[in-house]
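Shown below is the structure under consideration.
Removed from the display is one protein chain of the complex; every other protein chain stays in position.
The letters A, B and C name the chains in turn, as written, and every chain counts its residues from 1.
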Amino acid sequence: MFGRLGFDDLPTELITIGGALSMVGGLIAVTAGLIYFKKLGWLWRNWLTSLDHKKIGVMYIAIAVIMLLRGAGDAVMMRAQQALASGDSTGILSSDTFQQVFSAHGTIMIFFVAMGLMFGLINLVLPLQLGARDVAFPFLNSLSFWLFASGFVLINASLVIGEFSAAGWLAYPPLSGLEYSPGVGVDYWIWALQISGLGSLLSGINFLVTILKMRAPGMKLMDMPIFAWTVLGSMMLVIAVFPILTVTLSLLALDRLMGMNFFTSTLGGNPMMYINLIWAWGHPEVYILVLPAFGIFSEIVPVFSKKKLFGYTSMVWAIMSITVLSFIVWLHHFFTMGGGAKVNAFFGIMTMVISIPTGVKVFNWLFTMFRGKITYSSPMIWFLGFIATFTIGGMTGVLMAVPAIDFQVHNSLFLVAHFHNMIIGGVVFGYMAGLTYWFPKFTGFKLHEGLGKLAAWLWINGFIVAFGPLYILGLMGATRRIDHYDASLGWQWLFIIAGIGVLIIGAGIATQILQLGYSIWKRKELRDSTNGDPWDGRTLEWSTTAPPPHYNFAVIPEVKGQDSLWTSKQAKTTTKQSTTYNDIEMPKNTDAGIKLSAFAFLIGFGLVWHIWWLALIGLFGVIIQTILHLTKDDHEYTISAKDIKLHEQHRLKGTSL
Amino acid sequence: MKKIFLYIVAVMIPILITASLIFAATTQDLAILNTGGEIARRQHEILSFAFWLSMVVIIPVFGLTIFISIRYRSKNKKAKYTPNWHHSKSLETIWWGVPIVLILILSAVTWRTSHTLDPYKPLDNDLPPLEVQVVALQWRWLFLYPEQNVAQINNLTIPKDRPINLTITSDAPMNSFWIPKLAGQVYAMNGMNTKLHIIADQAGSYDGMSANISGEGFAQMRFTTEVITDEEFDNWIRLNKYRDEELTQELYDFIAQPSEDDEVHFFAHYDKNLYQTILNKYMSHAIPTDYSNTPETTNGGHH
Amino acid sequence: MTKPHTTNHEQSLDKAKFGFWVYVMTDCVLFATLFATYAVLRNNTAEGPSAKDLFSLNFVLLETMLLLTSSFTYGLALIFAKQNNKKMTINWLTITAMLGLSFLAMELYEFNHLITEGHAWSASAFLSAYFTLVGTHGLHIIIGLIWIFVSIFRLKQGTLNIKNNNSLTMLGIFWHFLDIIWIFIFSFVYLIGVAL
Partner (left out) sequence: MKNHKSNLMNYITGYILSILATLAAFIIAKESLVSGWILVYVILSIAILQLVVQAVFFLHLSEEDGPKLNLTTFYFMIMVVSILVVGSLWIMKNLDYNMMPEQQNQHMLDQYNEGGF
């Protein structure tokens, strides 16, 4: 009846019990709180069923932050284990738990934190920057979010019922095959990624169409803010490579569920093909994440330098060449598998070539600051941290692009340090800067500056302390993912320093939480007195009020050239009060996305535990719900011009209705 | 005044941390730089070359960042301010051009060294190479010496200055065979042969390991590489041949079972076909089968 | 007030069509991945039969013709839809669906035949890749057929505006796309598989 699910699937180790209890406890506490304050209905009507891109963006970020805490917790456990488990000591985790922890850490950080923050920020900012009322397909947007949320639930369910994959974040077969991983861990991994990956794919389509079809009248592609360009590049990558992930995961699932032989080591299966395919997705994925971070800095640097972005055209070329080049480098993740010299050299050289446009961007940012008037608000602190760490990461990346060098540092802690340089220094610092920068747009008050700077400073220093030692350990021949090592190797003190570094990063995260709480508490003092343009911005999102009305712009702006808001501010023609309003059609709230994703969750859960009837219910639910939704015509409602006029009058005065 | 002091401290701390880490690194035995054989040494040379080449870009970036961020802070009223200056052909030519030149140089090096240091390439050496077959197990390493017909677990003993031809496979999930002081790593996979050519020019013992996760006991999957002189090697073989421990198929099947026991074992004999048997276990992979000669299947399935 | 409304409507149709086209492109990548996997694994027959031994070209030619014809008849349905001719649209849609169903039936027959002969998907990497590639196409055909039936139902019911509607155009893109994918399956899996 319940497949392979039984009572012995509940956690037994102290740490996993703690994880499970905190998960269940948190869920109960939140639900109880909502019921007690009678907010459940409000939450459902105003948030969960909303198709407003800004609310969906906030929900993405909320999930990403929860997952950041879990991922950081995993990191602390890993570092604690490695700092302790030297010689006779076996540390605090069993090998199996340790391997689940690092697999979960990688999976969570990439799929649920970085992707979540990215889609959250894009959702918040992109339509506003383009002068659009919403994304191209608001319902699809909600569906994408709920699929992401459903993957989130599934991966967290693994903490309570059963186990997680212990095969690393990319689950190479044959280790992840049935023969060596018969449990449910890998299945959880597969279906959590499959469901949330589907959401990412749909988002990719959605934002691509938004950029290409929904720009404000007069905005040519070459007038778009650089952030929009980077999102375009990133979404082109999403639609091109997420299908590869979908197939690769499906094939692994077919191996595990139906006894197929794609990646088994017997009956002709070829595990190398899995590694080839997963990296054909995996490498572009890194650029999917980092491109929007580049875009964020390209917005922040001109604003805080009070100067036009240097070399716009070169930036666009750099972004597009990075987009295309990132398709032809994936083999550099497996030089050591033993491909020939020619194929290794080709992919190595292509990898180096990417560093050219990336370097160009760095110089363009620096020369945007050159002869500017730089104010060091916290986004700029993140930027300086980014330049320092990302440049180092880029250098170690170029080193590893030479196959002869890669043979010596691949799978070592040197590699781990390198990609954290890119992901933390590049992606996370970028997104944190973006969150700080755009926060007042959506709340009407700024985050506290002092705490923000402290948090950035803790992150940057913590990063150096946590990952500097890993470079050294890598050069000493320490491999990644070890839960124990001999005392004679003399590695322990470096691991301890790295552990301290993680604690400093943890202090940074704590400071950010404190900053958020404190800023909400002091929101009156931190109020954005400009009603929507606190940083003296240059792009369209700053032309509407803070927070923006749910239709974003009462009158769609006409755009002439780049930095249109800045140009019009310079020309002193800020005539926001256009008096002729038209009716606006907005999408109605719907719970179809939630229902579809709930059914998708049932499919995932059923397949993980081999509860076939549950998966079938999920499947039929998806089919019927899709047909019902698509054949319904009535998806929109109209706001009359009169209502808008009334609303606008209050809004522009800064009073609420 | 107090504020400026705070800024200086804030900037100095990360610089001090970095400096002390670099200092700490120089006191350690960095296996990849402090090598024991020719291959690893050449890999280290390329690493150094690429590192210094990239400094041509890295140093200006750091210099510029520090200079620009101090000079053009908004408080500095003396600095020039050109809010609409956003384009300069000559400057952009420099930072598209210089990296292109550097990458061209590095590409040439990459192309050449990918060939000269291809792990599959036999070494140029007049001495006859020693053949060693390597099998990754769960979770130990088995080394077979087909010419000597001896086998060892978790210990690779090799003569100094002689090229060693390693043929690597796996009877376990994918592993990566790595002796940092002697040469870069290569994956070990079931049903497949990968190759690595190494040579050691200094006697001593070097750490070896699996660098790719292969299950629970993976962290313990380490071995020692003993480099001894040619005579010592011959003696070692001769002395140990007197022992009568034999690695039979049954014994192999036993040791192939998962175990985290990391002890060294020596076998004076083993079944000549052992390596092939291990490969064959997974070898239905890509066997070309000619079915066209069997009459009943020539015309396909449906009738 | 009506004028901006119509342009809005047209714009949203245009958006939807482009969005659907982008989705179809992602489906291309999905099939490309399956093709690449099949190409890599096609010789890995684990000493079992290969494409040469299993497939009958005449049978597959018939399947191909059925699907090609259904692609053509769908085009006819679309022409009548544009002429606002509901009855003929429904007729041609029905014919398309019948052709699609026959194709599906032949495919299922072939799968069943292979499995009963002992050549199921678990027998070798080649068969896994074959069943998955062709099966994924079949799955898409099933989705297309459901969509056609729903469209016919809605046309009859009158809830689907026959003129200038997106649903039929997008279904058309989907159906033609499936035929194009099949051409490559026919050529690569069957023709080359048997002849090489």
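The criterion applied here is as follows: contacts are C-beta pairs under 8 Å (C-beta built on N, C-alpha and C of every residue); 3 or more make two chains touch, one makes a residue touch a chain.
Since the structure is predicted, the reported quantities are computational estimates derived from the model, not experimental observations.
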Partners of the unshown chain among those that are drawn: A, B, C
Option from A:L331, A:L435 or A:A546 whose C-beta touches the chain left out: A:L331
Touching the absent chain when the full complex is considered, from B:F67, B:Y120 or B:F254: B:Y120
Contact set of subunit A toward the excluded chain (per top definition): 212-213, 236, 240-241, 244, 270, 272-273, 276-277, 280, 324, 327-328, 330-331, 337-340, 342-343
Absent-chain interface as seen on subunit B, which is shown: 120, 189, 191-195, 276, 279, 283, 286-288
Residue numbers in subunit C that touch the chain omitted from display: 18, 21-22, 25, 28-29, 32-33, 35-36, 39-40, 57, 61, 64-65, 68-69, 71-72, 75-76, 79, 82-83, 173, 176-177, 179-180, 183-184, 186-188, 191-192, 194-196
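Operating definition for what follows: only the chains that are shown with their structure count from here on.
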Higher-contact pair (C-beta pairs counted), A-B versus A-C: A-B
Geometric centre distance via CA averages, subunit C-subunit B, whole Å: 47
Centre-of-Cα separation between subunit B and subunit A, whole angstrom: 31
Centre-to-centre distance between subunit C and subunit A (centres being mean Cα positions), rounded to whole Å: 34
Sequence positions of subunit B contacting 2 or more other chains: 284-286
For subunit C, residues that touch 2 or more chains besides their own: 44-46, 124-125
Contacting residues of subunit A [partner subunit C, same complex]: 136-137, 140, 201, 204-206, 208-209, 212-214, 239-244, 246-248, 250-251, 254-255, 258-262, 264, 266-270, 273, 277, 582-583, 585, 623, 627, 630-631, 633
Of all residues in subunit C, those that touch subunit A in their complex: 1, 4-5, 8, 11, 14-16, 18-19, 22-23, 25-27, 29-30, 33-34, 36-37, 40-41, 44-46, 121-126, 128-129, 131-132, 146, 150, 154, 159, 167
Contact set on subunit B toward subunit A in their complex: 10, 13-14, 17-18, 21, 24-25, 28-33, 40, 42-44, 46-47, 50-51, 54, 57-58, 61-62, 64-65, 68-69, 72-74, 79-88, 91-92, 95-96, 99-100, 103, 106-107, 109-111, 113-115, 117-121, 173-174, 176, 178, 180-181, 183-187, 189-191, 194-195, 207, 209-220, 222, 281-282, 284-286
